[in-house]
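Missing here is one protein chain; the remaining ones are kept as they sit in the complex.
Up next is chain A:
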Amino acid sequence: MSRVLTVLATGPLALIEDLGRPGHAHLGVPPSGALDVPSLRLANRLAGNPEDAAGIECVLGGLSLRAGSSCTVAVTGPSVSVQVNGRLVDSHAPVHLRADDVVALGTPLSGVRTYLAVSGGITVSPQLGSRSTDLLSGIGPAPLAVGDVLPVGDPVGPPVGEDAVPPPSPPDFLAVPVVLGPRDDWFADAGAQLAAAVWSVSPESNRVGLRLLGDPLRRAPGFEGRELTSEGVVTGAIQVPANGRPVVFLADHPTTGGYPVVGVVPERHLAALAQARPGTRIRLRG
């Protein structure tokens, strides 16, 4: 009996993520890490882990794992069915597994990303201080594949049964606050343009950025066709490429960008964006 989880199914995309590797942007290394940070932190607390332990981020569920030894897992994020050996158990609660038990996630009815934490955390080798998979740079472990055997650490604390943690239900309309700048002056009355627009989440969105569809943002007089020298960008930055359609940078974003950033979504609102399905309507409030 060894402390491992064996991957039996991955769903569309399953990645190992912790809280990422901020502090390396000056080397061209993105922060990476879980997109819905509060959900990973909660899963870790429920499994008795420090909040920064590595867990699994699943796009649209479908993950199935076999436990190599007894352990506790917890699944968070949007509401999703969780089964152990074919029997329904609770999400958003500690679930005990014995050796050879199989835990399987269904497909969430709303939202995008569910998180699974295991007592002791997943202990693949860290790179630049983090176990996170960075899809832009190829740093960290490869996306999970059937047959992978994931090492699991020793549990450090008892599972925490928090009473009644209701799963969030991602809405089909999101109003997201924006702090204007650093390049809002490149756009004609940026605050008013943003406030008036309703965007739709593009299916091309990924961990690098949430791409938004809608009427292009108009440049201010004198800024049409102008090029920006590349400059550092933060997670949550709303970059506006030449086509005028914003991209909200998420955890695997490039560290510098050559298009103007009209505003920044504060960190605490990024989890909601990480759960926005294609077609979700979004208002950016400047």
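Rule of thumb we're sticking to: contacts are C-beta pairs under 8 Å (C-beta built on N, C-alpha and C of every residue); 3 or more make two chains touch, one makes a residue touch a chain; residues count from 1.
Here is the rule we go by: contacts and distances are computed from a predicted model.
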Hey, which one's the missing chain according to UniProt: "Lipoprotein", "Dibenzothiophene desulfurase", "Sugar ABC transporter permease" or "Sensor histidine kinase inhibitor, KipI family"?
-> "Sensor histidine kinase inhibitor, KipI family"
Of A:Gly153, A:Gly181 or A:Pro278, which residue touches the hidden chain?
-> A:Gly181
Kindly state which of the options A:Leu15, A:Ile139 or A:Leu210 is in contact with the chain not pictured.
-> A:Ile139
Hidden partner sits against chain A at residues 22-29, 125, 127-128, 137, 139-140, 179-183, 229-234, 236-237, 254-256, 261, 264-268
